[in-house]
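Excluded from the complex is one protein chain; the other protein chains are retained at their positions.
Note that the chains take the letters A, B and C in the order they are written out, and that residue 1 is the start of every chain.
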Amino acid sequence: MKDWEPRIVGFLCNWCTYGAADLAGISRMQYPPNVKAIRIPCTGRMSPKFILAAFMKGADGVWVSGCHPGDCHYLEGNYYARRKFALFKNLIEYMGIEPGRLHFSWISSAESTKFASTVKEVTSAVKALGPRKHGIKKAFTVNS
Amino acid sequence: MSDYTAKIKEISARLLKEEKVEMVIGFRKGTVPMMNEPCFVKTPEDVKELVWDSNCGINLANYLTDRKEKIGIIAKGCDSRNIVTHIIENKVKREQLLIIGVPCKGMIDKNKITSMFENEINEVLEDEENIIVKGKVFEKTLNKNDVLQENCKICIHRNPVISDELAADLLDEQKDIDRYEDVRKIEAMATEDKWKYFEDLLSPCIRCYACRNACPLCYCPTCFVDESRPQWVGKSLDPTDTRTFHFLRAYHCAGRCTDCGACERACPMGIKVRMFTKKLEKDCLELYGWEAGLSLDERPPLDTYRPNDPEDFIK
Amino acid sequence: MKYINIDKKNWASGLENLYGNYRLFGPVKNNKHHVLKELGKGELPDLNYINTLLSPKSIVFPQSETMFEYSLDESKEDHHILKEINKDYSPRALIGIRPCDAASFLLVKRNFDTPEYKDPYWLSAYEATICIGLACSNPCSTCFCTSAGCGPFHEDGLDLLLVDEGENFIAKILTPRGENFIKSAGWKTEADHMAAKKTIKNMKMKAEEKIASFVSTDQLKNKSTIDLYGAPFWEKIAFACINCGTCTYGCPTCWCFDIQDEVSKSSGIRMRNWDSCMYPLFTLHGTGYNPRNTKVQRVRQRFMHKLKYYVDKYGDGIQCVGCGRCIRLCPVNIDIRRVCDIMNNYDSRSRLET
Partner (left out) sequence: MQNPYLPYPVRIDEIITETEDKNLKTFKLVFLNPDDEEKFSYMPGQFAELSVAGMGEIPIGIASSPTEKGFLKFTVNKVGLVTTCLHSMKAGDIIGVRGPLGRHIWDTLKGKNVVIIGGGFAFTTLRSSIIYMLDPLNRMNFKEIHVIYGARSPGMLLYRDELAEWETRDDINMHITVDGTDDPDWKYNVGFVPTITEQKAPPGNSDTYALICGPPIMIKFTQPVLDKLGYTHNHIIMSLEMRMKCGIGICGRCNIGKKYVCKDGPIFTLAELDNMPKEY
């Protein structure tokens, strides 16, 4: 288990965090390679289905990152998203997913340092929890 | 309850006769104990079918979705809140409706009463305070308040929040109710126990979708469980799929659920599906001070925001 | 016809003997309801029950059932080729199944066992199953078996009929398979033939007298399909329906299913799952067109199928055994007894409305 590395799905807003990832790369910053980034147009586009699908298909952690409040490219997408995320996070933890598996952040395109540090933070939080025990979908088989 | 029924009939007959509505949606007497059937009547002569008693737990707002007629609708507190939600969400227009409000003393829990008796129940009668349960070889009187549906016991909006007519005098609302004791109990559990709790809760689920379909909030033209590209949820009895279904069903009701209990009442397997929606209801109240369906002038919590909404969970 | 007396004292030991020779299934109380489940060693069925919440059809026709498996890994020689899988079709016994439920298998068999095509999953499971019926001495108020071609002591579809006499069961052996079952259990005491026959006859009569609800079906076959289909009563019948699948999933004679593929990583399965005519997706075309797009159409399909199409197709009564589950389970109290009578009494000339 010592060698185990978590797989984390990162949903990153095109207008900020995705740019921060670019900048972090250009700046040769070091951060763990565990996050598979998926570019989304805005955190307002995040559907709960995306997060659930990632968890169902075996993601050890999910991270959603968008623009700081007030900085949304579409003016208010992240404000709406913030409410959806709050309820979502509470519900999924209420149903027995560990609190450290789902993360949210606001990272502007200039904040490459915050990007790298958040990746580290998210990765180590997920890593600390170990592999998922429940809720990963396998093809269903019944042989009765 | 007979005075309720008489008044409902009287109002319905009048509305139909004066052609203020084309139909009245209400309940008619069921064919089995503790069940009534939602129905419509279109002529003053037919209003004799209508009844009101403690078995009218189905939420009639469900029957308004996308209807175009002028409708008279019988509405208890929770129904009226879902009618408000329907109007806000453009599923029906206020002008189409004549709401016959019924101050509600609570609906009885069919599953609970059934499980109290070894033998089949053949008849259930009621008066103001009591429920009289009769079988072939037994008869027992129960205190109605002891056998109310869970959601009715903790209801704080028994009176219709919106109505054009009233079938009875308004009731005093229940005070000092702790609505979320059971939710807090789960919140306090360890993660693993939470997982186990819901695993056990959902293990009898047969994916019949009665909970979804009994809910007036569930009217998406294509439900996410029916989407095929991509297919978000598998169709088998896989527990992960079942859990995902219940999660999303509840989440779709976030900020809209009135805890009418129709989902739980409809479940043929007796699953407490309100355990999901109640958590969201609690959070909406605590985070956004929101109770669904109380006002036509406010947007539901996920359709609005405040710049200073809580965000301590965000890095 | 042989009758065996089973002293209840020997009941558990008999089942113990059977364990291993058969997979035993029986009703067990699961906090609120009786459900049918596979019995472990030493586990006894609870025969003090009215009926199971859901029908026993899942024993022969599981709600989710794997049909084939395959690999999508192109480095494997047989990638993308569907393979049959081994299934356990060793003998299984349904202990305490009600006569109505056992009869339902016969109605459903017509669908799965046709001259042109045989459904191997259903048939193999059915052939592996023996039905140890428990006669109903206390039918419930929603039972209408006697007018649905069945009855509380009905024997068709059973291998053995158990009649509860209090201290003992009389077991009426109906098939050689039933006889083997009895032998294998070690219940040997033969009952006095005439006396047993008489007891059962009396108990049967008493039980049938207790059946309090009925449907009339005599006119269904004479009605025109087009008339019934176009009848004005459907809107009213369907109004309350919420289009959940409870009635169809609870029903012992509903057999519709869906076929689905599921993949995880590079291996996949093809499976079938119960489906329901109540769901819009059941008939939705790829183009988006749906021939049964409205609730009224779907409710009509359910009742027309059971009470008219089936009647016409097989000429042997309705696709219903009168178990009453759909009546008990329906969240909005749509009652097939009412619908059946409305259909049976419908006169298209007088446009009799209900």
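Everything that follows uses one rule, which is that a residue touches a chain if its C-beta (ideal position, glycine included) is under 8 Å from a C-beta of that chain, and two chains touch if they have at least 3 such contacts.
Worth saying up front: this structure is predicted, and the values here are computed from it rather than measured.
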### Task
Please work out which displayed chains the absent chain touches and list them by label.
B, C
### Message
Touching the hidden chain in the complete assembly: which of C:Val35, C:Leu106 or C:Leu123 does that?
### Response
C:Leu123
#### Entry: Hidden partner chain, touching residue among C:Trp11, C:Phe112 or C:Tyr126
C:Phe112
#### Entry: Selected from C:Tyr3, C:Tyr22, C:Tyr70 or C:Phe153 as touching the chain missing from the view
C:Tyr70
## Note on the structure
On chain C, the omitted chain is touched by residues 67-68, 70, 72, 79-82, 84, 111-112, 114, 116-120, 123-124, 225-226, 229-230, 255-261, 263, 268, 270, 272, 275, 277, 282-287, 291-292, 297, 301, 304-305, 308-310, 312-313
### Missing-chain contacts mapped onto chain B
228-229, 231
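Basically, only the chains that are shown with their structure count from here on.
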#### Entry: Most central chain, judged by mean C-alpha position against the global CA mean
B
### Message
By mean C-alpha position, what chain is farthest away from chain C?
### Response
A
### Message
Multi-chain contacts only, two chains or more: what residues does chain A have there?
### Response
137, 140
## Note on the structure
chain B touches at least 2 other chains through residues 234, 236-238
### Message
Per the contact definition, I'd like the list of chain C residues that touch chain B in the complex.
### Response
30, 32-33, 50, 53-54, 63-64, 138, 140-142, 236, 239-240, 242-246, 249-250, 258, 260, 262, 271, 273, 276, 279-281, 327-329, 331-335, 337-338
### Task
In the complex, go through chain B and note every residue touching chain C.
30-32, 35-40, 58, 62-63, 111, 115, 120, 122, 204, 206-210, 212-214, 226, 234-238, 265-270
### Query
In the complex of these two chains, what residues of chain A are touching chain B?
48-49, 52-53, 56, 69-70, 76, 79-80, 82-99, 103-106, 118, 121, 133-137, 140
